Each structure stands twice: as structure tokens, then as C-alpha cells.
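For this view, one protein chain was removed and the others were kept in their places.
Labels A and B are assigned to the chains in the order they are written; within every chain, residues are numbered from 1.
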Amino acid sequence: MGTKKLGSGEPVIRFALLDEVLNLARANSLWPMTFGLACCAIEMMAAGASRFDLDRFGAGVFRPSPRQSDLMIVAGTISKKMASAIQMLWDQMPNPKWCMAMGNCAISGGPFEYEGQYAIVPGADLIVPVDVYVPGCPPRPEGLIQGFLALEDKITGGENRNLLRRFHRLGGKKKSWLG
Amino acid sequence: MAEQFRKPVVDQIYTLNLGPQHPSTHGVLRMLLDLDGEYIVKADPTIGYGHRGHEKMGENRTYKQFMPNTSRMDYLSGMLYNHGFALAVEKLAGIEVPARARYIRVICAELNRISSHLLWFGTYVMDLGGFTPFLYAFDDRERILDLLDRVSGSRLTYSYCRFGGVARDVDSGFVEGTRSFLQRLRSRFPDYHSLVTENVIFIYRTRGVGVVPAELARQYGVTGPNLRACGIAYDVRKVEPYEVYDRFEFEVPVGVNGDALDRYNVRLAEMEQSCRIIEQALDQLPPGPYLNEKAPFRVRPPKGEVYQAFESARGLTAYYLVSDGSACPYRCHIRVPSFGNLHVLEEVLKGTLVADAISILGSIDVVVPEIDR
Partner (left out) sequence: MARLNEVLEKLRQILPADTLSFRDPSRTGTSCCARVGLDRVREVASIFARGGFFLESLTGLDFQDSKELVYHFNTYEPGARVAVRVLCPHGEAAPTLSDLFRSASWQEREVWEFFGIPFAGHPDLRPLLLPEDADFHPLTKTFGVVNAYRKREEIYG
């Protein structure tokens, strides 16, 4: 069990069953913010187009304004010049909000991270708290959809109800209960 | 008596920050617009939000290691950039390319050009407010991506070209798939024309908007469809033919006025011409090796330099490589067309409405990470 630390943005009063319903609603209508920085943006657009159709997951409504979105998909390389803008956009998003690092550049700097790199921030999690990492250069739209589904699981706590799902995600290995 | 209630008219210039995060800036572009009401008085594009240090990486990577970088500069013309880089290094190092590989490269490059123009078409009309053509264009584009995925393994950032040929041969499935795709695309062009080109709202939003005079285009080094829309038929594939482009019959479409409608028409006509090139290349595709087996594994070109220009989807792109005889370039400079294409907006946006500015910016077809390199 353990104690839960209250971070900023977590609700102070919890309503049990109502929370679960709200989380289900939030997970199935994630509104991403159009935040394409580089090549991954094109695959994000392709995921929103008709072949891969993010709309069937409720996530097809890309909002340009951070104030109207609840998911920031960092798609592309973060240059040092852009880092402060990312921080500002994250702060402008209202709670509850989530962040997805799409592509190798947003995860760890990707193909541009080398010893002498002076221009990029190697990874979005150095600036904003990332919930889901979607690897690939660029990830296929199916990969992005898998990222969405993983995020939905995280929001609804699906793995708490369906332990077999967690078992499969961890590659068939038992998670150590020592923490 | 009415005079005492009349508020004084204050002339004020309002600075509006467009970007770097905005649905229609095609990458991370920031424009500082000085507005007088709704009219733009001054436009200052600020770039660099996608700067990744490609040129410095080029000096620290071997020629082979730099190939993935080339796709990621202009990710919509990834195959074209690979192609140009392979040509540059082959020229520098004196590596021969078999005929079959040349034709395969041309076919893949022209498919990439069509996919880039399709994406531009979809996003441009989406910027103007029409969402449906975006879905049509992406549907056709997915078929091209499937074909290129089949040969190269990747949908967007291919590293398909090698020094001396290509990485993998094309099979009959690719050839048949390309032919049926061309048939399908040609049957879709009437849809695009009836949906968009003849749409009166689209015409009002693009005719006479963002006129770039030919002299201004020369001053700013504008190339590609933007220059051809001004009436100058300059296409690197015709003027400095590289690979096997001199063996194909195709036209270079030009516009008249240099406005957004002309740029749109030129790009749509270019898609048709690319279809012609692909057809002829498929007909002429010779059997043989797809890679020069004798090409050195570790490429160390002799000391010297090369300036290889080619026509990417956005205009004249060039690699300027300086070799000091070692495995890494001494200098790797890339001349990108979007640099001049964006710069000309400083002049063109003066006196336009903000809504027209979005239309002009979309019609120029910039990919900002290639400017930022």
C-alpha cells in the first residue's frame, strides 16, 4: 500500500467511485496540444488523419491553445532556445494534465545527442514531467496509438484492476513487491 | 456637446507574437508582427527554435554516419536530401553508381516529392480552414509511404541511399504498387481540383495574395515552386541535370503573377510532372546491381571540395562538402531553399492582413527545421 505523496495538482479530496468515473472520462477524451517541433510532428499528424485515426480514441481534437488541452505531446527535438517556451506552455495548461514524450529526441536527445552537442536539451523529462515515452525515430502512428493506450491505462489505473495486463507489460516477469 | 464625449483616436502599433507554437507555422517559427489595426506594418521572422547543430555534427561524423542527419533536416523531402548527399559524396570520392540504382533513386525521389507536395496541399488548405482535403491528401500520401517503407524500412526519415547506390533492391511488388498508385493518384486529381482549385472561397483567399515580384525573388534567393510561380522556369533538374533526369521528358510549370494561387497551381502541376517522370523511369528501369560493390566501406574522399545542387521539394538545395582526406568532412554546409523563401516574407508581408499572412506563410511551404539545421 504505502502512503501517497501529494504533489502539486493532485486533488485534496478524493471521491472514490466518482474519481474512477471521471478518470475514465478523462482517459477517453484526451485533447492533445499541437506541439510538433520536428519530424515527429508529421507522424503525429498522420496518426490524426484517417488511416490511423486518433479520433476513435477520443483524442482527435488537437487544440492549438494550451489552455484548452490536457495532453502535451512533445514531438521533436527540444532546442535550448525552445526550452523556455515549453516550460511556459506546460505551466499554462490547466490540471489535470499529462505529457507524452514522442520520439527519441524527446526521450533522450535521440540521434542528436553526442558529446559535443551544444544546441539541444537531451530529453523532455529534464523540463517537464513526462508520463509516457514513445520511442522511435519517428515512431510509427501505431506506436503513438500504443502510447495513448498506455496513458489511458495510467489514468484509469487499468493495471490495478487487471493484474494480468501489468504482468504482460513487464514482459511476463513478476514485479518485485519490495518497491 | 458631442465633442466632449468623443474619445481621442490613438495611433498605436501593436506587437503580436505569432508562434513559436501555433497551428499553422509549419515547424517552430516565431514571427513578431507589428500591427496597425489588422494590417501588418513590420514582420520579423525569428528562427532558431529547431537548431540542432547539423553542421557541427557533420564535422564530427563520418560520411556514412551523417546520412541519417540528412533526412531529418527537411523531413518531408528525406529521400531527396539523402539522394543529394549521396551524389555529393560520390562526386567527391569518385564512386561510380550502377544504372539501376540511378533509376531507383530517381523513382524514390519523385515519390518523395509527390508526398511532400500532398502534405503541403493538405496543410495549406487546413490553414485556410478547410479540413477535408487534408484527409484526402494524407490518404494518398499513406500509399506513397507504404511503397517507400517497403524498400527502405522507414516512413519518414529514410536513410535509403548509399554511396554507390541504394541499400536494398526494389522488387516487382514495388514496381506494380507504384504503377497502380500513379493510376490512383491521377484519378484523384479531378477530386482535388473540384474540391479546392475551383472553390470560390479558396480563390478569394489566394488570388492576388502575397505577390512576390521576380526581382524581389532574385534579391532574396528564392528558388523552387515559389520562383517558378513568379514566371522564371528555373528547375535544377533541367538546368543542371544530375542522375538520369536528362533522359526523361517533363515540363517545368510556371505561374504568372507570383501570388499564392500561382504557387498552388505550380505545385499541383509539378505533382503531375513527377508522375510522368516516375512512369518513364519505371519503363526504363534496367536490370543490374543496385549497389556498387567496389565502393569503399570507409569513405575517405581525397582533399578537395564539392558543391552539389539538387531540386528538393522546396527549391534549390545544395551540399557544400570540404574534405581534408579523413573519414569526417572538414566542413559540411547545406544550402537550404527555405532560408530565402522565408526571408522574402519580411518584404511581402508588409501591408497585408493577418489572415492573409497565414495564407502567404502556408503558400510559401517552409519547413523551419531545415532553415535551423
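Here is the rule we use: contacts are C-beta pairs under 8 Å (C-beta built on N, C-alpha and C of every residue); 3 or more make two chains touch, one makes a residue touch a chain.
Because the structure is a prediction, the values reported are computed rather than measured.
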Which of B:15, B:194, B:219 or B:284 contacts the chain that the document leaves out: B:219
Identified contact with the non-displayed chain, of B:22, B:51, B:83 or B:205: B:51
Of A:26, A:81 or A:97, the one touching the omitted chain in the full complex: A:81
Touching residues (missing chain, whole complex) on chain A: 80-81, 114-116, 118-119
Interface with the undisplayed chain - residues on chain B: 47-48, 51, 53, 55-56, 59-60, 91, 216, 218-221, 232, 234, 239-240, 303-309, 316, 318, 320, 322-326, 328, 330-331, 333, 335, 339-340, 343, 347, 371-373
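Basically, only the chains that are shown with their structure count from here on.
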Whole-Å separation of chain centres (CA-atom averages), chain A against chain B: 30
Residue numbers on chain A that touch chain B, as the complex places them: 34-39, 41-43, 45-46, 49-51, 62, 64, 66, 76-77, 79, 81-82, 85, 89, 111-112, 114, 116-120, 137-138, 140
Touch list for chain B against partner chain A, complex: 20-23, 27-28, 48-53, 56-57, 60, 68-69, 72, 75-76, 119, 123, 134-135, 138-139, 141-142, 145, 155-157, 369, 372
